[in-house]
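The structure is given below, and queries will be raised subsequently.
One protein chain omitted, others in place.
Let's look at chain A:
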C-alpha cells in the first residue's frame, strides 16, 4: 500500500515535469503597457493567436519603462510598448531587435460642443493649444506628472505658451476625474482616446481637435536579441510578432472596438 502511494507520487512528479517542459515551450511571455491590456485589446487578440498557433501567451502589463527593463533582463520573450525614444535606446543598446510599428492610438483635445476657442480648424495641436490660451477659455490640466501630462507640457512648450493664463487649471488628478472636471467647467483638456470613450456617457465634451503627428501614440513590437539571451522562446515570440504584423492581425486590430468606436489604428507597413 505504502509502496503504491510512493509509486503514484513518482508518476505524478514525472507527469508534472513533462507537462511543465511542454508548457515552457509553448509559452510566450509578452511585456506590454497597461493601456493595451486595460482597453481589452489583448483579451480580444490573443485567444485568436493562441487558437491558431497553439502557443500560450502570458501578458505582463506594466508601464513602458518597466516593460523595457524586463526585456533588458531577459525576463520576457518580447515587448510591446509606446515610447519611441526609450525603444530606440533599447534597440541601440543591443537588447531588442527588429522593432516594428504595429499600430497607434492617439491623444485628443476635448472641449465644449460650441468650441469657444475655435480650435476645430487648427492645422496642428500646437496651434489649437495656442488658440485656447489666447481665447481665455478654461483648460484643465492633469498636473500629476503622468504620461499624458508630460505630453501636454511638451505641446505647450512647442506652442511657445506659458501656462500661467487665467483659464489654466492644474488639478493634480487622474484622467477620469480630470475629464469630469473639464466637463463641469466646460473647458478644454488633453486626453487619451481610450479613457474619453470610456467616459463618453458621463461627460458633456466632444473631440474638438485630433490627428497630426504630435498627438499620435505609436506602439512597437520588439523581439529580444537571441545572441544575448539564447534560452528565451524566440520562435514563439517571432510567431506572435509576425502574426500581429500579418494581414489578419492588422485587420483584427482595426476591427477592435469599444462602445462602437475604433480604439487602435493598424500601422504596419511592409
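FYI, contacts are C-beta pairs under 8 Å (C-beta built on N, C-alpha and C of every residue); 3 or more make two chains touch, one makes a residue touch a chain; residues count from 1.
Convention: contacts and distances are computed from a predicted model.
Visitor: If you look up the hidden chain in UniProt, what protein name do you find among "succinate dehydrogenase", "Allophycocyanin alpha-B chain", "Cytochrome oxidase subunit III" or "ABC transporter permease"?
Guide: When "succinate dehydrogenase", "Allophycocyanin alpha-B chain", "Cytochrome oxidase subunit III" or "ABC transporter permease" are compared with UniProt, the left-out chain turns out to be "ABC transporter permease".
Visitor: Touching the left-out chain: which of A:38, A:173, A:200 or A:214?
Guide: Hidden-chain contact among the options goes to A:173.
Visitor: With the missing chain put back, one of A:159, A:181 or A:237 would touch it. Which one?
Guide: A:181
Visitor: Tell me which residue among A:93, A:121 or A:145 touches the hidden chain in the full complex.
Guide: A:145
Visitor: Can you list where chain A touches the absent chain?
Guide: Its contact residues with the unshown chain are 143-145, 169-173, 181, 184-185.
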